[in-house]
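One protein chain is absent from this view; the other protein chains keep their places.
Chain naming follows the written order as A and B, and within any one chain the residues start at number 1.
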Amino acid sequence: MSDTTGSGPMLAADGTPLKESLGRALRRQKIRALALIAPLLLFVLLTFVIPIVSMLVRSVENQIVSDTLPGTIAALSEWDSTQGNAPSEDVFQNLFFDMFNAAEAKEHTKLGTRLNYENTGLASLFRTSGRSMDDIGEVFQDAIEDTDARFDDGAFWYEMMSGAGGDTLVADRRARWATLTGDSMSGDIGFTPSQEIAALLPMTATAYTDFAIWTAIEDDDVVAEEDPWEAVYVALAVDLRDPSRAAAIAGYNGAGADALQTLTATEMPDLTFADAFADLDEDWVSPDVWETVQVYSPSYTSGYFLNSVDRELTIDGVEARPQNEQLYIKLFGRTLWMSLIITSSCILLGYPVAWLLANLPVRTANVLMILVLLPFWTSLLVRTSAWKVLLQQQGVINELLVWLGFVDDANRLILMNNSTGTIIAMTHILLPFMILPLYSVMKTIPPTYLRAAKSLGATNWTAFWRVYFPQSVPGIGAGSILVFILAIGYYITPEIVGGTDGVFISNRIAYHISRSLNWGLAAALGTILLVLVLALYWVYDQIVGIDNVKLGG
Amino acid sequence: MAQTPEGEAFVEFERVQKSYDGETLVVKDLNLRMPKGEFLTMLGPSGSGKTTCLMMLAGFETATHGDIRLDGKSINDIPPHKRGIGMVFQNYALFPHMTIGENLAFPLEVRKMGRSERDEKVKRALDMVEMGAFGNRRPAQLSGGQQQRVALARALVFEPELVLMDEPLGALDKQLREKMQFEITDLAHNLGITTVYVTHDQTEALTMSDRVAVFDDGRIQQLAPPDELYEAPQNSFVAQFIGENNTLSGVVTQINDDKCLVRLDSGEEIDAKPVNVSQVGERTTVSIRPERVETNKERLSDDAHTLKAEVLEFIYMGDIFRTRLRVANSEEFIVKTRNAPDQPRLRPGEQIEIGWLPEDCRALDA
Partner (left out) sequence: MKFNKPILATMALGLSAGAVGADGHMASDMTLVSWGGAYQQSQISAYADPYVANNPGVTVTWDESSAEAVAKLRAMNEAGSITWDVVDVVAADALRLCDEGLALEIDADEVLAAAPDGTSASDDFGDLLVGDCFIPQIVYSTTFGYRTDMVPDGVDAPSNICDVFDLETYPGMRALEKRPINNVEWALLCDGVAKEDVYDVLATEEGQEQALAKLDTIRDSVIWWSAGADTPQLLADGEIFMGSTYNGRLFAAIEEQGQPIGMMWDAQVFDLDGWIIPEGLSDERLARALDFVKFATDTQRLADQAKYISYGPARVSSAPLVGKHATLGIDMAPHMPTDPNNAANTFLYNYEFWADYRDDIDAKFQAWLAQ
């Protein structure tokens, strides 16, 4: 291989330093090994890591408010909620333009749904108001068209607004639409705003560009042939309200200059946006609504997590929810407690069965094993429904007890639609998950240990308790972790037999996923559950030691 | 059938039978008497019933029929933990979740012994097997030999009068095994313990035991001190099983008290010592140890019968030469000769004559 020549580094046969050569060989090996497991790694990443990360993100993300109402949120930062007044006119003006675009993109109802989780009534407030943005706009549209009929014509508008130099504005508004809709909004719009008009009538140019982008890309229409949205008229009216504009317009001589000059001389409707919104719904001028908007305006919120622990985010900080809405802490506690009970009953019932399995002759053990595995071959729903038949008051167990005279006919046991039902059914369903690891661990404990203990003078019980049992603890540990973690996440069985005091936190998570669609809250609850499981796992590791868990061998 | 020392028997099997399935007997009519302090080995191939006997003695199996007595008292109905018998298991059965010290303390603890006395005894037992420094280790941290010693110490720590060992050295390598053989016998003799030792390794049996019981087919074939077992096997099974052995078969043609004539199937006649043949005409297997065969005719008495032999193979083994011969139709006839200066080195194909002292050639059952 190499010669050790004096104090120099060891060299490989080809003259390269030995270390480098070795490093290269090892690297090659590693890459090859990595390539082999790459598909699996990718699979794990796709199916485990990504969903968990996405859940974590979902539990805090809240961009919808600032994405839908960017101008309003910016203006609202000036507002002082402690004054007890509605926000300024500026906020409402921004709200109008934000809402108008959101209504065009049908995004306002999503925002309403989001905010309704925090403040009941906002869903319909946003839904109904979104439809009415056109009505507010028409007030101005009518006034402008009455002054000069040419404003009724899409081609006229197009000519007036078109020009050169407004590319930045188009790019800005395109980005705005993209944020709002989540689409890329790319493509040719066949319109460039004139730099001059954009300086002269900034609001109007912005509103018209918004209209042009939407018309060309989403509606697939030719901008020049379409009449502008009501919002464009409103923007024009707002631009004209500024007295300083009149002089600038007087000096303007581009397309439509005369029409604009006529407009400056005309009185525009004296409608404030605040009044307009108040007309739509009194709630718009209620500080309560605006507090909610302000509290939930940041892109990320702790609100979902606070909800998950019966707290809420208010303008004054974190507060406890009203007593009659507190639910989740109780449910978390119940879930953990009942999962513990279920795990314990699985140990109590599973241990003797696993012991039998491990110690019976192979043939008998196989039959017993099939009985243990049998429940796996029927659907969860069927098994749970079977428990229903057994446990209900007119069910098999009660009938039997009454027939045997153990129970009075009038006082039949209530075995389901409560926590008892959940515990019984789930213990049965999860039992195999306790028996199998126990069995595989017990299988590895040679019978000589028991014999040795007895030969040393131990009674049957001492031999079991001091010698056999400690060696089966890793199986109990593995089984308990399996059963506990599965139990914590169960919801079908508690839903069917749990009644009211036998339901778990997962039932609420399922509800928020599939019924209320409050995925943020569901994600926060799920994250807390995950953290709880990890914490318990850590505690287990501290007390028992995770290397003391065996699934077999 | 086996000769038993007279007097007080400490361990006694009387007409013991054992069957697992109710159809075949694993142990057939076992009779055995052991005096106190004896080191007895049960030797036999697997399935010969030796381990079952040990388990019946320990109490883990019950005898189907017969009586097992310990110190004169029947122990048939006494559960294992009350028998007070120490036991060393094949794989040591050290409790993996306990330290070495705890393992040793276990039998004392279940006997409700006080803590200080317990510690004292554990220490003494560990020192006895030179494992004093390992009290806090776990079994998995020890080597095979160390575990073996601990298992021994644990079986002895509660001072039982009888210790059973079930192939305790099976898992060790050859060198360690030989070392442990001495340690165990030393310990047993020094402490004066009665020991029943089960093995299928005849060397172990021969080197360690006061007496060896050779098991086959559920019976003790022969119960005797090692030298007797080797030199004077009672039947062809024992002769075959213990040590290397040459056998030739034939018919007894002449018989008197301590000598008989056997005509081999190849027609040649040889002298033999009648062991379990009693009359002329009976078929027999004669057994000769390889090292008792003489290849130098001059050393034999004049009237000795000799056989012609052809050298098939000559193997130089250092201290001895091992020669394979064709004798009386058998090609597996082995002769071992000491590597002495006057000893000829035979060549394959060489024709020689071999013979032996009549008392070294035993005429056994066919």
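FYI, contacts are C-beta pairs under 8 Å (C-beta built on N, C-alpha and C of every residue); 3 or more make two chains touch, one makes a residue touch a chain.
Everything numeric in this text was worked out from a predicted model, so none of it was measured.
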Omitted chain touches shown chains A
Out of A:79, A:100 or A:117, which residue would touch the omitted chain in the full complex? A:117
Residue among A:59, A:94, A:109 or A:493 touching the omitted chain: A:109
Missing-chain contact, candidates A:186, A:324 or A:379, resolves to A:324
Interface residues of chain A toward the undisplayed chain are 105-107, 109-110, 112-113, 116-117, 120-124, 127, 181, 183, 218-221, 324-327, 330-331, 334, 392-395, 417, 495-496, 499-501, 503, 508, 513-519
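Just so we're on the same page, only the chains that are shown with their structure count from here on.
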Tell me, which parts of chain B touch chain A in their complex? 58-60, 79-87, 89-91, 93, 95-97, 106-107, 110-111, 154-155, 158, 164
Of all residues in chain A, those that touch chain B in their complex: 446, 448-449, 451-460, 462-463, 466-467, 470-471
